[in-house]
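Every protein chain but one is kept in place in this view of the complex.
On to chain A.
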């Protein structure tokens, strides 16, 4: 469904990602774990075409998107929730969600989005920047879902969010996956969060995947060794 083969990328002269390979099935949730500076965000940015891709291929549902620009990749079915959420803080919650909607939607937010995040419906006329961190995270996810994606990329969604909201987010991610047959790739440092949602675990270190485990075989202790400093 979502295939990455021999992906290489970096900044300027320095290569960060080395020949990454990943094949994610439909409705699968894959967690990419790793410490700061190991290439998680670089991976996501190059998947979105925000960073230039040096080599390799990215396929969504068989379609090669490697040569496409960011907004065309979104059209092809990749949605992105960046680290730090990056909502449009001067726009209302409703407008934030509308930015993701395709032209055919006529600006109408689908009901199932509000059903997933009722708080966004209550606050739809507030400025996005005046929401709490957890609410902003939900808004960023809703905005990404508005593009009607096949693959959802989440970069450290639990960063700076209180534990009770983290549980909520985990629950809604699983719900979305079932509701929309969505493929999800999530990067994290918090193991408890990914243990709750992921079907497969990858550890990234210095731009390479060094561990790959499925949910039934995963050893929490061995992964957490890679996460501790």
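One rule holds in what follows: a residue touches a chain if its C-beta (ideal position, glycine included) is under 8 Å from a C-beta of that chain, and two chains touch if they have at least 3 such contacts; residues count from 1.
We adopt the following convention: contacts and distances are computed from a predicted model.
Of the names listed as "Sarcosine oxidase subunit alpha", "Branched-chain amino acid ABC transporter permease", "Fe-S oxidoreductase" or "tRNA_anti-like", the one that matches the UniProt record for the absent chain is "Branched-chain amino acid ABC transporter permease".
Touch with the chain that is not drawn comes from one residue among A:19, A:61 or A:95, which is A:95.
Within the set A:75, A:159, A:199 or A:213, the residue that contacts the chain not displayed is A:75. In the full complex, the hidden chain is touched by chain A at residues 48, 50, 69-71, 74-75, 79-80, 82, 86, 88-91, 95, 98-100, 102-103, 107, 127-130, 143-144, 146-147.
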